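Please see the structure below; I have some questions.
All protein chains of the complex are present and in place, except for one that has been dropped.
By letter and in written order, the chains are A, B and C; residue numbering begins at 1 in each of them.
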Amino acid sequence: MAPEASPLWAKNLPLDRAIHHFTVGDEPTTDRALLAWDAIGSAAHARTLAKGGYLAHEDVRALLAALKELHGEALRGTITITPEMEDCHTALELALIERCGEAGKRIHLGRSRNDQVILALRLLMREELAQLGEQVIQIALAFLALGKTHATTPMPGYTHLRRAMPSTWGLWASAFAEGLLEEVEALHAVLARFDRCPLGAAAGFGAPLELDRAHTAKLLGFAQVQRNPIDVMNSRGRHEGALADWLASVASVLEKAFWDLILFSTEEFHFVTLPDAFTTGSSIMPQKRNPDVLELSRATCRLLRGQANLVHEVASGLPSSYHRDVQLLKAPVLEMLKNASGMFAVLPALLNGLIIEAETSQAACGNELYAAHAATALAINGMPFRDAYRTVAAQVMTGGFAPDPDLYTGATRADLTTPKALLHDHQASLHTARTHWQECLANVWELPIDQELP
Amino acid sequence: MAPEASPLWAKNLPLDRAIHHFTVGDEPTTDRALLAWDAIGSAAHARTLAKGGYLAHEDVRALLAALKELHGEALRGTITITPEMEDCHTALELALIERCGEAGKRIHLGRSRNDQVILALRLLMREELAQLGEQVIQIALAFLALGKTHATTPMPGYTHLRRAMPSTWGLWASAFAEGLLEEVEALHAVLARFDRCPLGAAAGFGAPLELDRAHTAKLLGFAQVQRNPIDVMNSRGRHEGALADWLASVASVLEKAFWDLILFSTEEFHFVTLPDAFTTGSSIMPQKRNPDVLELSRATCRLLRGQANLVHEVASGLPSSYHRDVQLLKAPVLEMLKNASGMFAVLPALLNGLIIEAETSQAACGNELYAAHAATALAINGMPFRDAYRTVAAQVMTGGFAPDPDLYTGATRADLTTPKALLHDHQASLHTARTHWQECLANVWELPIDQELP
Amino acid sequence: MAPEASPLWAKNLPLDRAIHHFTVGDEPTTDRALLAWDAIGSAAHARTLAKGGYLAHEDVRALLAALKELHGEALRGTITITPEMEDCHTALELALIERCGEAGKRIHLGRSRNDQVILALRLLMREELAQLGEQVIQIALAFLALGKTHATTPMPGYTHLRRAMPSTWGLWASAFAEGLLEEVEALHAVLARFDRCPLGAAAGFGAPLELDRAHTAKLLGFAQVQRNPIDVMNSRGRHEGALADWLASVASVLEKAFWDLILFSTEEFHFVTLPDAFTTGSSIMPQKRNPDVLELSRATCRLLRGQANLVHEVASGLPSSYHRDVQLLKAPVLEMLKNASGMFAVLPALLNGLIIEAETSQAACGNELYAAHAATALAINGMPFRDAYRTVAAQVMTGGFAPDPDLYTGATRADLTTPKALLHDHQASLHTARTHWQECLANVWELPIDQELP
Partner (left out) sequence: MAPEASPLWAKNLPLDRAIHHFTVGDEPTTDRALLAWDAIGSAAHARTLAKGGYLAHEDVRALLAALKELHGEALRGTITITPEMEDCHTALELALIERCGEAGKRIHLGRSRNDQVILALRLLMREELAQLGEQVIQIALAFLALGKTHATTPMPGYTHLRRAMPSTWGLWASAFAEGLLEEVEALHAVLARFDRCPLGAAAGFGAPLELDRAHTAKLLGFAQVQRNPIDVMNSRGRHEGALADWLASVASVLEKAFWDLILFSTEEFHFVTLPDAFTTGSSIMPQKRNPDVLELSRATCRLLRGQANLVHEVASGLPSSYHRDVQLLKAPVLEMLKNASGMFAVLPALLNGLIIEAETSQAACGNELYAAHAATALAINGMPFRDAYRTVAAQVMTGGFAPDPDLYTGATRADLTTPKALLHDHQASLHTARTHWQECLANVWELPIDQELP
């Protein structure tokens, strides 16, 4: 078969091209997402070089102007990284040399691709992760809105996938909001890992000149410097793993909702009807409406879990410091971010569009769901619970169990306001963080070179 | 083959015993670790029942006395859970009935095994995780101590496992202290997940009576109630996963140190000699001293990573609420705790005992390690770095590179005091938390029943 | 807390005991399963030593007698491996020295614990895997029996968990038989990997004396010698991985059946009732019958998958030859064998006991399942299928679709005889293999020392 249509086409390349193809790998593609961040990181580095007296002010100004241009072009996607350039760092340096001449050749003083790429990745992961956090909050709020609309609409509570006790849609929906809230809280710890500026680690043992690392950190909105340069190298993979674990944990919360909704929307349960826009037809069976979005979401949860494991697998098993192996972390991390975001983007509308089939879900709440209530009532009236349990069990077995649900308090009422308030707090706190970062990045372009950082 | 010697012996059991064997699984073993915690959780439950007026004071007193006894017996390992009892909860209830009569039959009012086991697991995980955190701090401090002793002892810094730039043992050792410090910081977020009291969720939809859940939470030292009972069920597995991810992340930090030390202690590197107590001999080659402790530690890191993935695998793929599947999470979580702790226990002594072969590691620092220094020096003197790089590269290629190391600043100096102070802060904070829990647990036994909680 | 009740008790041990505890790990437990196999392997080694003239006949006879005794004691479980002995190999050698004196000290000539343990593991895995294959065949045959009883009992065929086309219980049940048949076929390739005798590799570079490795191989029923001694060491982990992958693949077939049965036995589907012996009750809800065996089986499938990944994780990431890391493979492999076998043991009875609710499953087969039939019929009569599809789709949308199922052939009929015959073939072939191994092992004890192997 010809190259284009087969995943194995590389095996027919001449040796030098096969080696180049293998070592460059996906970089020309993955690095498109890094270019803009590399431009920002490079600008901060140029400023710190100037502060140390290693770069003339006119050189810095030329570099900043060119980097700002390149940053814009990177965002618009108009820069191509050719396989010959290999990665975004070479592409950037070549463009700087082309646009600024000698000054372009001065930018790499005091840094290595090793710390340069970690900085670009960290800036990207920090921003994207915060945005993903905002998406998760949106989803949690959509669950709460659904829970509010159907706060008391009855449905059976299931254990072992068997009808167990009376529950409500309100309780069901808020469970996922609470689970997501826990994840949003945990997100701060992941962002805290990233809140250390790696630049200055150079190849992993520091740079042989005096760089004000705290200055770079402040320029880029980091709370602190990542002190030990070997640890900077060691944190590549560790940070990707923390990001991946968090996404996988969010996925593990959502997965249960997807499974529930797939079951609840079967002909057999019929507790919910999915909005049309979220279903698709069959190529052979004209009558079908399939819950494809939910299935793909469920599968995306497993995919994210698989990718988290893959990230750990690739990142692990190595001695300290830099090894080329870590290059293979880029693509899976970017994939995870894309997969999560693509799924998150459709979920609020899906939740808003759900049509709750209240009659059916109520009808499924038979009297047998009140067996625990009946036993509890007996116990409150003095019979030891274990005996009450046996008494009601005997009634159930012999068909003599006929409770009056009106006697009982029914389903537990969900607290919908506390999680909402907490989610809004987190929303505000993420917004504050992102605003701070944006101001820092704006300053990287705009601030007069001699001016003290605000 | 006979039963005892084969992993497959169950296949020869009669059907009912095979089913019982399969459903009970490892519970009689795993639940030995849960029993003491279940006794504590049961005592708190009894107190909250009394507060709600569901249990007479004399019953509570009888139950508390018996539970305290059982707690002690559980700690001493003198309680056996027979396969017929299946799990610790049945074992406990049977013992209470035996010792307190009717009162024993009253304890299960308002709870289910579902929330009961989650509580016991959470108490266990909270305590053990905090203890593991303390162990990690000890290891980090041992790295810092090593780094201090050899703060300036030279060794080559490696990238790609090739000599790259001058480094020191101080820089090397502190890198792991810093990595572990990041993990200790992240630990708080895991403990925060656990800081919600699950009791009162009952089977997953709340209990049909008025229980003061905040009272139970306070009794047991939890900062808050886990509000949504379905989320309580959903968090089983999620919390185990968070614990597992943290252990795996700690392992990923340590793994690099183990790999380094295995390499550095080879005949070829000879940068370090391992203390005798940490090596073993061969059954066939009389001359060998093998780094078995380091190898088993390295393998334990992979094991912990594999177990983390296993925990996620078992916990995932399910609809919301309770499913029996989660029973299979117990054994791997307990295994992980044991594996991590067993490894952590030997590491401080291993690090303290390392014999640094300073002469060899210094001798490995050839002049070629100063190539980046030379290029940087040229750049500081005005040559664009990229040209300086090419100039030095040409010298290296032609053998004309002869730098004078004395001209350069040498290796980056590690900051050993900041991480030490931060580690001590975390040590104090974990100690405070554990002290608070212990006081709470003491109060569970001792506080007069009517007394307000402190 | 006191040692016994906490997974972390080792952290309070004195250093030397903590190191010993950590390095010995689970060996005293895991090696109980290896002891009998080690006795057999040792007997074969003694015979090959004798054949090479390295061991006097009277020594061999004494060793064989003692090993046969020890083999029997190992099977009866009456040998204890103390932590001081560390593993089964030391336990065995000590027992031989005690029982045979000097001869016992001669047995280790020409071998190392490295090849000794690989041999014991390989013999164990070969036998247990073949037995697991027989269990899988039993399960597949039980599926076929179910399929035969209900060959034409209607049920809806589901895609996307939505009713799609007419199907039958016969088709459903035979699908799993076919899937398992594919696994049974694949099993031979795993057994073929094991069909190489590792003994003689010694520490991984061969033994410095002339051993007739082909003789050892023949004695133990191996088709060939594993030629390269480094590859013998490298295959540790590789073979465990192949075994683990196979079990995980079998689990992936069964998992779908468990999921189906859990769904089909809900109140909502009610297509099947589970036999009472396979369900359990609730601690709080007296009315419940929960499908615990199916849930634990489903979870065991995920557990096996997780353990397979764990085995790969522990086995991987190492240079060639022996490293102590591989010790940690023993426990998970034995766990997997036990987990799989415990689950397999209950499945045939579960399948035999299923009560098919034919009325309900038939009633769920509404006319809409015949939409593809109707479109196909139109297409057979000349309308292009894509147009026929649209025609029927329009009828369905407008409610005008009213097919006469009697016009159509209905569900595809399952072929139940071909897979049955093939399963019986594999059953016979596994039986032949196991018989051959048993004869070989009998000869290891019984054959006169000078006699040519049959």
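As a convention for this text, a residue touches a chain if its C-beta (ideal position, glycine included) is under 8 Å from a C-beta of that chain, and two chains touch if they have at least 3 such contacts.
As the structure is a prediction and not an experimental result, all values here were calculated from the model.
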item	value
Given A:Cys197, A:Leu337 or A:Met383, the one touching the chain that is not displayed	A:Leu337
Candidate in contact with the missing chain, chosen from C:Gln131, C:Thr153, C:Ser249 or C:Asn339	C:Ser249
Absent chain, residues of subunit B that touch it	159-165, 262-263, 266-269, 281-292, 295, 309, 313, 316-317, 364, 368, 371-372, 375, 389-390, 392-393, 395-396, 401
Interface with the unshown chain - residue positions in subunit A	1-8, 10-11, 13, 15-16, 18-19, 21-23, 25, 32-33, 35-36, 74-77, 89, 108, 111-114, 127-128, 131-132, 135, 202-203, 277-278, 280, 282-285, 290-293, 295-296, 298-300, 302-303, 305-307, 309-314, 316-317, 323-328, 332, 334-335, 337-338, 341-346, 349
For subunit C, residues in touch with the removed chain	54, 93, 97, 102-110, 114, 157-161, 164-167, 171-172, 174-176, 178-179, 182, 185-186, 188-189, 192-193, 202-209, 226-231, 233-235, 237-238, 241-242, 245, 248-249, 252-253, 255-257, 259-260, 263, 301-302, 305, 309, 312, 315-324, 372-373, 376-377, 379-380, 384-387, 389, 408-409, 411-412, 414-415, 418-419
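Methods note: only the chains that are shown with their structure count from here on.
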item	value
Most remote chain, CA-based centroid, reference being subunit B	C
Centroid spacing, where centroids are CA-atom means, of subunit A and subunit C in whole angstrom	37
Intercentroid distance (Cα basis), subunit C paired with subunit B, Å	31
Multi-partner residues of subunit A (at least 2 other chains)	159-161, 164-165, 263, 309, 316-317, 372, 389
